[in-house]
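Report on one structure; see the data block that follows.
Here the complex is missing one protein chain, while the rest keep their positions.
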Amino acid sequence: MLTRSEAGQLARQRAYRVLLYFLMFLGCAIMLLPFFWMLTTSLKTEAQAMRMPPMWIPSKLHWENYILAWNRAPFGRYFFNSFFVSIASTVGEVFTTILAAYAFAKMRFFGKNALFAILLGTMMIPGEMLLIPNYVTLTRLGWLDRYEGLIIPWIVSVFGIFLLRQFFRAIPDELWDAARIDGCRRSRFLWRIVVPLSKPAIFTVGLFKFLGSWNAYQWVLLMTNSEKMRTIPVGLATFSSDIGTAYHLLMAASVMAIVPILVLFFFTQKQFIQGIARTGIK
Amino acid sequence: MNDAARVREKKPRRPLGERLRELPARLNPVASYRRNPTLWKESGTAYLYLLPALAVLSVFVFYPFFSAFRISLFKWGLLPPRPYVGLANYQYIFHDKYFWRALWHTLYYVAVTVPVTLFLAILVASLLNKGLKFLSFARTSFFLSYISPIVAIAMVWRWMYNADYGLINYFLSLLDRLPFLELNAIQWLNDPKYALNAVIVLSIWHFVGYQAIILLAGMQNIEQQYYDAAKVDGASGFRAWWHVTIPLLTPQLFFVFIISLIGSFKVFTEVNILLSGSGPLRSAETIVYYILRLSGRVDGGTQHLGRAAAASVVLFGIIFALTVFQMTVTQRKVHYQ
Partner (left out) sequence: MLRNVMVGLLAVLLLGAAAVAADEPVTIEFWHAMSSGHQPNLQKLVDDFMVAYPHITVTPVYQGSYSSLQGKINAAVAAGNLPAIAQVYENWITPLESILYPIGPHMAPGEAEDIIDGLVPSNTFNGVLTTVPFNKSIMVLYYNADLIATPPATWAEFYDVAKSLTADLDGDGTIDRYGTALRPAANPEQFLTFLDQAGGSILNADWTEVTINDAPGMAAIQFCGSLIPYTFVTSEYISDHIGKIAMFIDTSAGYPYNLTAANNAGFQLGVAMLPVGPVTQGSMIQGTNLAVFDVPNQTQAQKDAAVLLARFMLRAENTVFWATKSGYQPVTKSAYELQAWKDFVAANPYQQAMSAQMLLGFSQILHPNYGDMRTVLSTKFDEIMRGAVSPLDGLNDMAAEIELLLEE
């Protein structure tokens, strides 16, 4: 039997939980609004898409928008390129990032703080300012309109180095001291001990990279000239002009572009969530 | 002393004399390196590790950055002649009232967006950390707000802000029925007083989910033993959150703070897409908008590449100074578990 005060406490706790659930679902609803809008707009006519106030549920579902959108640009090729470029730059980035983040997190070297500040500094320059010199560089390297030009400049990410450094730092130094006494070389320690311990974190860095690469637009547009080298965001851009946008088709194409990311996130979110947090060692 | 208390405890300050004696070595690291040859060897290895990253960054970031710096000293045309003008481009910018306005708008945007987003993200992450059901669904929802195309986001918000049919003014009109309130419909996107704030709300909304996911992950990683220890001390609920969760979240908080500080200073797309320009009376023109205007990329302005480069250098300087300041201030407070 519960005492009266215990019953009261239980009721309070239940009310508290109900409140929490309410807040959570309210938050989710607000967050999902644009996504929902994107889905329904992709099934509207052009006129319905422009209606103000908006029409949330179209009277008739225009699935043919997806076919129309798909045929507006060579999306088959674009999807292949997006996958190829995103995977390649992610793999490359993970490699360079592990090395650099390890150096910053666990090694003593000359000019470390200054170099880290400079690295962070590279994120502070408006990307637009770097485009023209980089175009000239790629021209000289002969990488214009080639996969090299889409991948190699992007296999380093300061964001990734910073994030991974935060994780690597949490790995106790005692581990390295012990390994060193056992005669373990540093590179072996990194790849055999640190990397497996930080797998989820590395995975996280990779996912952010994949996302960034998947959505890259300005760079791809500038550095390519032929349809066979371009990626999905270029296809999305063709639905807009200076006068207006074919929103119903743009949203259909956007849904198609987001689905792979969503699938990736859904099936890997456990890894991803842990990845951001795990410090490797408990 | 229990773990929770230990987390909060400040490192004891060493005597001033001792710290002063170290100062020459700190100012001149070569001295300490000279005394310790293994440090040189370790430096060599470290730079080997950094080589791939630095090589790519040198070609595609450092080099173009320095060329932007060089360009800022010239009256740089697309074609020669490109006369050297010294600091004239900087002079122009510092004498341009629209630069100062853009700087003010940007600082205002950063000062509101960064703390509010971070604060809300902590609340959201804490909520999602309560061990509720449907957590995967909630996480995916918040992630979706981050990956939804900005065009879709801007469309939805344009409707929410619409003065005649928008959701926000609808709620205001409901409040207006209360006897003690006098509210009028607000032209959110078309009133110089509100346009920048409208962008701020959109930005907060856009990034809160992304930040919350990073913070949530940090929270889920905090070991139960810390909470158990706190409980022994009689700390639960809010006090456990304040004395255990927040301190042990500092690596993630630090990371998110720096990243969003840098990102917010560069705000442009949100402004341009939501307001289709720089807003009424240029009231939401930010520094990056100003830079793109100088380079002729928005609103069909004349291309002044030297001035645009100079403005970029100034922006870089401002963010860099703030970040370094920020890092030195908070670095001591970050706890790596």
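Order as written gives the chain letters A and B; numbering starts at 1 within each chain.
Criterion: a residue touches a chain if its C-beta (ideal position, glycine included) is under 8 Å from a C-beta of that chain, and two chains touch if they have at least 3 such contacts.
Because the structure is predicted, anything quoted here is derived from the model rather than measured.
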{"item": "Displayed partners of the chain not shown (whole complex)", "value": "A, B"}
{"item": "Selected from B:Asn89, B:Thr113, B:Ser145 or B:Asn162 as touching the chain missing from the view", "value": "B:Asn162"}
{"item": "Footprint left on subunit B by the chain that the document does not show", "value": "77-79, 158, 162-164, 184-185, 189-190, 192, 195, 275-282, 293, 296-303"}
{"item": "Residues of subunit A (touch criterion as defined above) contacting the omitted chain", "value": "46-47, 50-52, 72-73, 128, 131-133, 135-136, 139-140, 144, 217-218, 221-222, 225-226, 234, 237-244, 246"}
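In this section, only the chains that are shown with their structure count from here on.
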{"item": "Chain centre separation (subunit A, subunit B; CA means) in Å", "value": "17"}
{"item": "Subunit B partner contacts - residues on subunit A that touch it in the complex", "value": "17, 20-21, 23-24, 27-28, 30-35, 37-38, 41, 52-54, 95-97, 99-100, 102-103, 107-112, 115, 117, 119-126, 128-130, 133-134, 137, 152-153, 155-156, 158-159, 161-163, 166, 169-170, 186, 211, 236, 240, 245, 247, 250-251, 254, 257-258, 261-262, 265-266, 269, 273-279, 282"}
{"item": "Contacting residues of subunit B [partner subunit A, same complex]", "value": "29-30, 33, 39-40, 42-43, 45-47, 49-50, 52-54, 56-57, 59-65, 67-68, 124, 127-128, 130, 132, 134, 136-145, 147-149, 151-153, 155-156, 159, 162, 165-166, 205, 209, 213-214, 216-221, 223, 251-252, 254-255, 258-259, 262, 265-266, 268, 288, 291-292, 295, 297, 308-309, 312, 315-316, 319-320, 323-324, 327, 336-337"}
